[in-house]
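This is the structure, below, for whatever I ask next.
A single protein chain has been removed from this complex, and every other one stays in its place.
Up next is subunit A:
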Amino acid sequence: MKKLSARRRHPLAAVVVLLLALLFSGGLYAVFAPTSKAEADETAQSLTIEEGKKLYSVGCASCHGTGGQGTSDGPSLVGVGAAAVDFQVATGRMPAATSQGPQVPKKKNVYSQAEIDQLAAYIASLGAGPAIPTEEQYGPQGADIAKGGELFRTNCAQCHNFTGKGGALTHGKYAPTLEGVAPKHIYEAMETGPQNMPSFPDTTLSEKNKKDIIAYLDAVNSSKSESPGGLELGGLGPVSEGLFGWIFGLGGLIAVAVWVAARTAKAKKS
């Protein structure tokens, strides 16, 4: 210790301390940072990444840059995570057309799930981000539907409507309908916040909260949800009800009135 103490004013001491500090923090990061998989399948993993990179250079690089760093046509993909890739590509939003309207629409997906996984692995390798959720995370087991409804009305309904039928945003943008969207994709959308949507990381909406919301949507806005009152009329509220009432209600009654008036006891013409 005496030796060390004697050299503490050495001109290089600061450099050594700095190096030690960097080594220490770097080591800490290496220990605590999420390592994606055990070393065992490292080769398989790097192969996947390699494949993903190939797909990336063909389908994505023209807008997002050759290394995912982003260009004027597309944002950087460093740190967006595998969940974002899975959502964007599997719902067909990416790759997007070169000339966009106000918003990138959902369309037919052209990639297989295996290819999407490769792409996702490549993007995830660029920087840590949310991973693709597992069935356990978004599945309906143990979810509280009522709580999900409350959370949905608090966090989602102002753009997506009461039961997720979608709604308008400014300048032609819109919150899309959530009908027929896979639970996995709903989960990923909440986690990553695509396009105009804010993201709801686990610190904002816990894993359990997301599960509840997905279960609620499944109960009220899916092919198996019931409509006890009859036709839903789009689930859009009074606008479609008013239109239906005017056309079929009053329209029908006027047709009946015309029919009744035409069928009267007429006085004989002299």
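To be clear about the criterion, contacts are C-beta pairs under 8 Å (C-beta built on N, C-alpha and C of every residue); 3 or more make two chains touch, one makes a residue touch a chain; residues count from 1.
Note that in this section contacts and distances are computed from a predicted model.
Trainee: When you check the chain that is not on display against UniProt, which of "glycine dehydrogenase (aminomethyl-transferring)", "Cytochrome bc1 complex cytochrome b subunit", "Urea ABC transporter, permease protein UrtB" or "Carbamoyl phosphate synthase small chain" does it turn out to be?
Mentor: "Cytochrome bc1 complex cytochrome b subunit"
Trainee: Please pick, from A:28, A:47 or A:146, the residue that touches the omitted chain in the full complex.
Mentor: Once the missing chain is taken into account, the touching residue is A:146.
Trainee: Contact with the hidden chain only, please: which subunit A residues?
Mentor: The missing chain touches subunit A at positions 102, 144-147, 149-150, 153-154, 157-163, 165-172, 174-175, 216, 219-220, 227-233, 235-246, 248-250, 252-254, 256-258, 260-262, 264-265.
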